[in-house]
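As structure tokens, the structure follows; a few thoughts come after it.
With one protein chain withheld, the remaining protein chains of the complex are depicted in position.
Naming follows writing order (A, B and C), and every chain is counted from residue 1.
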Amino acid sequence: MNVRKDFPILEKIIYLDSGATTQKPRCVIDAIQKFYLEDNANIHRGVYELSQRATKKFEHVREQVKNFIHAEHSHEIIFTRGTTESINLVAQCLSHNHIQKDDEILISAMEHHSNIVPWQLIAEKIGAKIKVIPITDLGEIELESFRKLFTAKTKMVAVTHVSNVLGTVNPIKEMIRIAHENNVPVLVDGAQAVPHLSVNVTELDCDFYAFSSHKMYGPTGVGVLYGKTEWLKKMPPYQGGGDMIERVSFEKTTYNKLPYKFEAGTPDISNVIGLGVAIDYLNQIGMHAITEHEKKLLAIATEELKKIPELKIFGESENKIGVISFTLNDIHPHDIGTILDHENIAVRAGHHCAMPLMQRFNVPAMTRISFGIYNTEKDIENLIKGLKIVHEVFHERIT
Amino acid sequence: MNVRKDFPILEKIIYLDSGATTQKPRCVIDAIQKFYLEDNANIHRGVYELSQRATKKFEHVREQVKNFIHAEHSHEIIFTRGTTESINLVAQCLSHNHIQKDDEILISAMEHHSNIVPWQLIAEKIGAKIKVIPITDLGEIELESFRKLFTAKTKMVAVTHVSNVLGTVNPIKEMIRIAHENNVPVLVDGAQAVPHLSVNVTELDCDFYAFSSHKMYGPTGVGVLYGKTEWLKKMPPYQGGGDMIERVSFEKTTYNKLPYKFEAGTPDISNVIGLGVAIDYLNQIGMHAITEHEKKLLAIATEELKKIPELKIFGESENKIGVISFTLNDIHPHDIGTILDHENIAVRAGHHCAMPLMQRFNVPAMTRISFGIYNTEKDIENLIKGLKIVHEVFHERIT
Amino acid sequence: MNELRELYQEMIIEHGRHPRNFCVLENASCKQEGFNPLCGDHLILFLIEKNGVIENISFQGSGCAISMASASLMTDAVKNKSIKEAEKLFQQFHLLITENKSEENLGKLAVLAGVSEFPARVKCATLAWHTLKAALQNETQTVSTE
Partner (left out) sequence: MNELRELYQEMIIEHGRHPRNFCVLENASCKQEGFNPLCGDHLILFLIEKNGVIENISFQGSGCAISMASASLMTDAVKNKSIKEAEKLFQQFHLLITENKSEENLGKLAVLAGVSEFPARVKCATLAWHTLKAALQNETQTVSTE
């Protein structure tokens, strides 16, 4: 994968934190600049050519996103700020009538806070309950337990496609099938899947799918919510403002059609355009090639890390992609992070916005490495060297 | 005001639509690029230096915003997607306990849809009422009527600082005083004020103040909500996710302190950094100089436009800044917009996201020009020439 | 200036100011609303359809010269035509205003050919047509070209 030349920042750092946010290829950065220098105007409003051009480019990205995740209609693609906002949008809109007092929402034990707290907020408000889908010690969903959690009160399943801590690729197609047998819709948190796997929402048959531009080589400030037409039509509008209305009067306001009903106010135009270029870039490399590349890195890194005594890896599913979280003896991840940083290696240390998962494995924090298209075997070598320094500093030698 | 060199796009277009969105100075565009090339990392999370640096730069902008609008504390500055989201945030959070069934919300007849529909949405949901503060034919708030609208049920006043259609600078300091005498908090929509006037939220004593980066020479995707500490503390969290929590468990989640309680998920980091540079840029020019420059343009343009027979200007307050909306005989604004665009002049035509205001003045649409720091007398000359062509096309000659 | 003259031909401005068939049809068999939120163009179409033929048609509304002229010209053009013919006419018309191609003689409708140089105005020129289409398909919602 010969892409490092596209990421000038990598000359200065060994970046193993793509799970937090990816670096951006030059073409994405340039596209944002070009937009502001040549095409900048507000969209959906101006009758002049500049605004029409900006609108066209903006709406073209909706098409690109649709194709990228294999959705059926571009009006099913809603632009948000990120995965977090996408999930909040669904939780909030469904709490108006679909989810009611005493209803139950199923989420898994490996969710990111973004797929926990929005449901807690609405559950508390309307008096609904959250039930947790348990996971095994290997870090996999317990499918049988999942099946048994459904009751007549179950109104929603929200589950991550890929765990940001364990790397597990969940059997969401199967889970969606089970949920639909019980007439329950499913929201999939795809933040850690879209950058690494070819995603097909039509084949998955999910009802909602959420992800972030900044984790897939695009700019910050943009996320996507895919929603099935039937759900989006049923849902009340999300926020009020310009663009999402058809007609406004003080007596009666009518709402715009999909997807605009859910997009109030001026969106992050330049960064949506940047996302379009990121998608082009990923398509050019090919999602299949990306998956393979990262699987290879995962295998090598896992093997090397396992040679380190007292290093414990969390998440050992067969279906796993480019994330490894671990603890090292009693050395706190924060100290590991500092020492690696001193060696110019960026890793993540902490609870990874998944405190309940930390509790599940009974550790206060973990160190995490996560791969992107630009990582190499050399990065892994450097990591291993860095971990040796950690040991040295803490007076232990790796044999 | 010698700034045109900072806006390369202006070589290609006569831009009179800054009210919709401003063009961006080179330094803002460059800062975004530089961020991605040198500092890109997720914030508030990484222990490594790159992430710390990004966090520092991001939080520095909060300080800059605080100083720019003269707030007391930087934790009173919340980053959102734009004015629209800022207003929705307040409406939604206050609808949990502050505003209740049968309560009354006062908004003016000159509000942008962004300051109408969010209140309508919550009013409908909880059974509250919207009452409209009337305006005069000159386009000014009727202060006496405003005073009389208060009842024991009044729980909120939401009013624009500057009208995006009429250009009126409302007497919000006086309005806030009146509202506070009635123990009612005030949200000010500052989208059209912050780019043109020096704003001092402490002096105004407003409870909330909302505005957008993209209308003040900064990037899209970022807005600000200023809120008084006491209100922000009282309000429940807005959205759930990363960053806005202190501790999460399936049993009990506690929220982060201000301002993070209201900032769930990865924010639009690069564009917040761009906003910081835009603020530096504005400070360098000086808000006072900007106000004067735009006032001068307003006076010249008003005089020239008034010479055109059958041209009617809407909004003739003494307290008015750089926006002129007008109709021209029975020629539809959309046709005017097309013809001016053909002459390379970008103006706005339509209802300007203020349909109730169009109703108030009994016209379906208006043509609007709005000024920015980069506009010149020459732009006005060109506009007048363009309007002569409109007349010619429609077989009328301007004498 | 030439493209502008092409767009705003005498006939368009004249039809825009004094649209034909601009009235309510009391005995309309079908009534359909059309709306373009971008510029506020708004019209209501009245229709008497019998055995697949548009026996009478009228409209009321307000909007830019292009949308009003187009509605005026359309009502003239489809009156006494069959639904099939009207649909075909729309196809041809659409081709004309988007690509400046015309395979058939479109009569007076041809004056709108100048729209093809102004993509932003295609929505204005087609609002009446989209509304007609919806009326013939018996849709209940307001048609929007936004």
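FYI, contacts are C-beta pairs under 8 Å (C-beta built on N, C-alpha and C of every residue); 3 or more make two chains touch, one makes a residue touch a chain.
Because the structure is predicted, anything quoted here is derived from the model rather than measured.
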Original post:
Thinking of the complex as a whole, which visible chains are touched by the chain that is not shown?
Top reply: A, B
Subject >> Contact residue for the chain not shown (choose from B:24, B:45, B:196 or B:368) >> reply: B:45
**OP:** Write down which of A:60, A:73, A:180 or A:332 is the residue touching the left-out chain.
**Re:** A:332
Subject >> Positions on subunit A where the hidden chain makes contact >> reply: 330-335, 338-339, 341-342, 349-351, 358, 364-365, 389, 393-395
Original post:
Which positions on subunit B touch the chain that was left off?
Top reply: 44-45, 47-49, 52, 245-247, 254, 256-257, 260
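The definition used in the following text is that only the chains that are shown with their structure count from here on.
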**OP:** Name the chain whose C-alpha centroid is farthest from the C-alpha centroid of subunit B.
**Re:** C
Subject >> Whole-Å separation of chain centres (CA-atom averages), subunit B against subunit C >> reply: 37
**OP:** Spell out, as numbers or ranges, the residues of subunit B touching 2 or more other chains.
**Re:** 334, 338, 341, 349-350, 355
Subject >> For subunit C, residues that touch 2 or more chains besides their own >> reply: 38-39, 120
